[in-house]
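For this view, one protein chain was removed and the others were kept in their places.
Moving on, here comes chain A:
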């Protein structure tokens, strides 16, 4: 049974616009429009899209703090907005820019309170606390008030807080926002390990495509409230019409090579750049080249994911 099941999920917002002194006009804005997808237990799904595309709105509906305007939504078999507090025991939520920790209390106190809120057995709590704080390098900070923590430390605190009660699914909204390279890498490896060891399902929204490449087998791209893509990261490259580049060093400078399935896009002395579709294999191309030309060296450039995504946004945009 899928953990998350969304069918024709839609969310409208009513906005009032001021027209003249007293008149107000009522406008309906659709933030999420007829989105359908399922997430299986243990998946790691990246949910990406430009600002205002409907990512947060979707996450809010999945976690039950926003009621869908229409459509069918089940998380762990229940309707999230109706059974929010039941679901709360099975999910963890982390918003990169918000904190669920108590500002003036030592980190440990926030964890203690959360363990009590979730009726966590003492042994389980001790075990989880020990495990997560050592993995996330927080042990030395347990007695520091939250207000004295750096952004990265606080973020790790919030992630620990979201995981103490062994949730089946963890929602992360921009978890690496504002973190430095080292903190990002540490957080990513932690999340990978969590997924591998405990089978925790991850749903992650981000603007940092490095998060997606490091963590997610599956990507959903949302734009203007609709799903523009749902599939594997590699397929996304092909889907967006992305190309890979084969860089060939010939024994000596010459005219542009001619080979089926690829196009020379640039020539610089003995070095030539050949562009070919991202979903095609490079092997026959290399074989054909080597058979016909004196090839000294080869290298392959994967399409830059940022480029792929921005291409996808612009093609999905109407007009």
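One rule holds for everything that comes next: contacts are C-beta pairs under 8 Å (C-beta built on N, C-alpha and C of every residue); 3 or more make two chains touch, one makes a residue touch a chain; residues count from 1.
Convention: contacts and distances are computed from a predicted model.
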Practice item. Quick one: find the hidden chain's UniProt protein name among "Maltose/maltodextrin transport system permease protein MalG", "Cytochrome c biogenesis protein CcsA", "YeeE/YedE family protein" or "ABC-2 family transporter protein". Key: "ABC-2 family transporter protein"
Check your understanding: If the hidden chain were put back, which of A:84, A:186, A:207 or A:271 would touch it?
Key -> A:84
Check your understanding: Which residue among A:79, A:109 or A:137 touches the omitted chain?
Key -> A:109
Practice item. For the chain that got dropped from the picture, name the residues of chain A it touches. Key: 11, 13-14, 57, 60, 63-67, 81, 84-86, 88-89, 91, 93, 95, 98-100, 102-105, 109, 112-113, 116-118, 145
